[in-house]
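The complex is shown incomplete by one protein chain, all other protein chains being positioned as in the whole.
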Amino acid sequence: MSHNSFGHLFRVTTFGESHGPAIGAVVDGCPPRLTFTRDDVQAALDRRRPGQSRFTTQRKEPDQVEILSGVLEASDGTLTTTGTPIGLLIRNVDQRSKDYSNIAGSYRPGHADFTYDAKYGVRDHRGGGRSSARETACRVAAGAIAKLVIPEITIRGALVAMGSIAIDRSRWDWEEVARNPFFCPDPIAAREMEGYLDGVRKSGSSVGAVIEVVAENAPAGLGAPIYGKLDSDLAAAMMSINAVKGVEIGAGMGAALLTGEQNADEIRMGADGRPVFLSNNAGGILGGISTGQPVVARFAVKPTSSILTPRRSIDTSGQEVEVSTRGRHDPCVGIRAVPVGEAMMALVLADHVVRHRGQIG
Amino acid sequence: MSHNSFGHLFRVTTFGESHGPAIGAVVDGCPPRLTFTRDDVQAALDRRRPGQSRFTTQRKEPDQVEILSGVLEASDGTLTTTGTPIGLLIRNVDQRSKDYSNIAGSYRPGHADFTYDAKYGVRDHRGGGRSSARETACRVAAGAIAKLVIPEITIRGALVAMGSIAIDRSRWDWEEVARNPFFCPDPIAAREMEGYLDGVRKSGSSVGAVIEVVAENAPAGLGAPIYGKLDSDLAAAMMSINAVKGVEIGAGMGAALLTGEQNADEIRMGADGRPVFLSNNAGGILGGISTGQPVVARFAVKPTSSILTPRRSIDTSGQEVEVSTRGRHDPCVGIRAVPVGEAMMALVLADHVVRHRGQIG
Amino acid sequence: MSHNSFGHLFRVTTFGESHGPAIGAVVDGCPPRLTFTRDDVQAALDRRRPGQSRFTTQRKEPDQVEILSGVLEASDGTLTTTGTPIGLLIRNVDQRSKDYSNIAGSYRPGHADFTYDAKYGVRDHRGGGRSSARETACRVAAGAIAKLVIPEITIRGALVAMGSIAIDRSRWDWEEVARNPFFCPDPIAAREMEGYLDGVRKSGSSVGAVIEVVAENAPAGLGAPIYGKLDSDLAAAMMSINAVKGVEIGAGMGAALLTGEQNADEIRMGADGRPVFLSNNAGGILGGISTGQPVVARFAVKPTSSILTPRRSIDTSGQEVEVSTRGRHDPCVGIRAVPVGEAMMALVLADHVVRHRGQIG
Partner (left out) sequence: MSHNSFGHLFRVTTFGESHGPAIGAVVDGCPPRLTFTRDDVQAALDRRRPGQSRFTTQRKEPDQVEILSGVLEASDGTLTTTGTPIGLLIRNVDQRSKDYSNIAGSYRPGHADFTYDAKYGVRDHRGGGRSSARETACRVAAGAIAKLVIPEITIRGALVAMGSIAIDRSRWDWEEVARNPFFCPDPIAAREMEGYLDGVRKSGSSVGAVIEVVAENAPAGLGAPIYGKLDSDLAAAMMSINAVKGVEIGAGMGAALLTGEQNADEIRMGADGRPVFLSNNAGGILGGISTGQPVVARFAVKPTSSILTPRRSIDTSGQEVEVSTRGRHDPCVGIRAVPVGEAMMALVLADHVVRHRGQIG
């Protein structure tokens, strides 16, 4: 019940509000003698950064990361991990708190305003405070460290549906993901999304999305029985991302529609003398433990709750009000959830790999 | 990374294999001075017990629970919790180990045989050993204790889809759940399922299902920000159940299809001076914290992997083989997942309530 | 804050009261493919068992352990760990509850009666309930499993002082420990203790003791910085044993009397090309991490609080009373703490070794 820590042995603790002085993370349990540069972490942050297209919030956050501890710096800037906790700091820069003054006393529908007040009796209303997706910058920075632990594993995410527009999986092209502002692997769907989202944005509305994250080359044997299942940890990880309402592994909710014959992934021996699964309904996990197949997780992000259309709500004194949000927001918060999903996959796998290999690595 | 423990303050540790001498659970962190009887726990186990209809495995397990510690017994059999750990023991009785002799050396597709060997290099093959759904009896027994902690919260589960047969929500009737062997709340769908599953069973096949669990009257304020989110814990809980491949909260994966206007649950003041939400797409959780609305979780159970149809696989020496399972099995393991889902909901809520209220209760 | 679990990766959960039906333990995180027999565990329990000399309580507990899970049994009774949790059960047999009826309503000075009531508002008064040293049988059984994980490490404990009788360290002989009823390594001190304790016992009084536990051949590098220090874990472990009031590592409290020159253990290179420390004031731990020297922990056990001499106290209604204890008790509960201290050392080291090596071992 560590509210702000994630992971067991490779463990990340984050802090910071949307409109406070800074946000940050402490990465604990990172094995020693891994090398990287500050740019590796910065590049991951840049990929998630808002304001890069007209489809994400126009908040201008440079999100410059400072690495405060846990590394030895060589004269060329190369950093070597020492096994001690890595402190990461990102100063908040573009905090237009006044944008939020009109909603200080109201509960925005779909937001955590009501529940934070119910729980704590006090709340930093500026930009959602701690409940802001701004916290996910810390996850992405920590995920960049996690990837150092598992260099052999390739982790990639993609947006596979936006509102009613779903990709055609036969057109899946990982290269395409970097070519459009949606992280969409299907170029035709991406073009459709562009027009669609422009309409959503101009009308002050918002729309949901589905993200898929795939980890290739994870070894068999990661995870554990019962409550330490790899899929159980992935479900917790993905559901902890802001606005996520559903998580699937492999065939996911659709597994309910299959027969036993259709579902069970058959096994043959490959030419290289290693087992080959003929399908991957399991999403690379059986009994909570990785099979060596790609680990496939999917999650649904609800539409951004901040919209221009007035919605009925109440204020903190119990008066009925109407709320509309005029701040800068993403019309589809699911887009920027793609690098966050990748980061969470990296955090979960790094944690299990450290357990599997031992601390020394 | 406690593989066999679940929860934080209200915490359950289970042990035991399908075909060993016994299974059991230790319930730690249960508040003192709660009263119950052994029959309360037994009744919960009886609801999950196999062999009660032709649609569940014919294994005959009386599943008699013994309460070993953590209670004071009055002369009339009433038990009072003392705050110390409650040890629960269930002896295994009907262990036909010979049924499994033919698959000792093979990896059954869809089962954890391959992954347990990959991880541990050794495996109790009898009935799936630790990966057997038999472990869920411990969850149900522990869930009965958890319910003592939260008497004001009503937790009910239902099977809402079996294969391609989905219920009609306008016919939802909680009373109906106890009247058919499927825990199905829609009497017309239940009748359909009966014929459908008979066919599946006779053909030696199997089919998946979707379960929904609803907790009514949970207070607002349960849960926590970021990684201690109530929905994150629920996702981990439900995904830890055998054969589950997807978890949804409220609108779930379908949230991706909604617009911001459709999704955000509006709020009005009720006649009793308390906030009323006009819809529940959030499934009772905003920002990871309960709203006071019903908490709604849904999960998909894949079809039983043990089927009569031979499937291609390999054996432990890497030889290609065909495997079919002749043991006694459920044609739809999702049915018995209903009480298990209820138990997991109870465990998660009891854990958060203990945190909320403090230990003394 | 798991009240009844100890350890992180190699983790033990215990349950059971002194006078309930049974006590038991669940050992989670034990690596797979370790072999042992039930007799290995039983032998450890027999060493701690009461009633073996006139110097320990005359309660007759056979302490027969049943191994319920987590192992595969060969036809010759050899058990192989499977990596799944090992359930251990010990039935209580000799429960003379009536011995305690006279103190049901009173708080025995030095016992946990008052504090359990203050905390829980209810209490199993029979034999101290959960606060009874009977729980330590579970630690000893679990410790026998822990030793399987670290076969290269030799763990031995000894009683080094009883009341005012301290051993002469120049006479330390590990062989002697098994030859007297006190686990005392100094034969001359042991003889003195015999007469001394006979007097204590006959007068219905009790006396304290100091125990030393030494682990030889632990590798350098176990432990971790700051809050994961090996000595911090050992301090928690030893202080968790009933009646312990002080814990020392190496020079212990006496380190305060040393100068920097006296205290710092100098290092030379040994003939085998490995570092040799010229002294061991550090008790084998520097900065929380093992040096490769013997790990040395010491702890003080207060005198048994159950004595014949009447002591002033109050009852549960706040009336002033006098309490004397007529049940069967150890005149020096420190004696039986020796195997318990060894078990706790084994649990701590096994936990750190599993972390160091990884799960697979």
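A, B and C are the chain letters, set down in written order, and residue numbers restart from 1 in every chain.
The rule is short, and it goes like this: a residue touches a chain if its C-beta (ideal position, glycine included) is under 8 Å from a C-beta of that chain, and two chains touch if they have at least 3 such contacts.
Just so it is clear, the structure is predicted and the values come from calculations on it, not from any experiment.
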Contact residue for the chain not shown (choose from A:72, A:93, A:188 or A:278)
A:72
Tell me which of A:14, A:259 or A:313 is the one touching the absent chain.
A:14
Out of B:109, B:127, B:163 or B:225, point to the residue that touches the absent chain in the complete complex.
B:225
One chain is left out of this view; which of A:49, A:119 or A:302 touches it in the full complex?
A:119
Give me the subunit B residues in contact with the hidden chain, please.
9, 84, 221, 225, 355-360
State which residues belonging to subunit C touch the missing partner chain.
1-6, 8-9, 14, 107-112, 114-116, 118-119, 130-131, 135, 161-164, 200, 205-210, 220-221, 223-229, 231-240, 242, 245-269, 273, 275, 278, 281-283, 285-292, 300-307, 309, 311-314, 318-320, 334, 351, 355
Contacts from subunit A to the absent chain lie at residues 1-5, 9, 11, 13-17, 20-24, 26, 28-29, 32-33, 66, 68-70, 72, 80-87, 89, 119-124, 129-130, 359-360
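Just so it is clear, only the chains that are shown with their structure count from here on.
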Roughly how far is subunit A from subunit B, going centre to centre by Cα mean, in whole Å?
27
Using mean CA coordinates as chain centres, what's the gap between subunit B and subunit C in Å?
38
Nearest whole angstrom, what separates the Cα centre of subunit A from the Cα centre of subunit C?
46
Among the residues of subunit C, pick out those that touch two or more other chains and give their numbers.
9, 84, 359-360
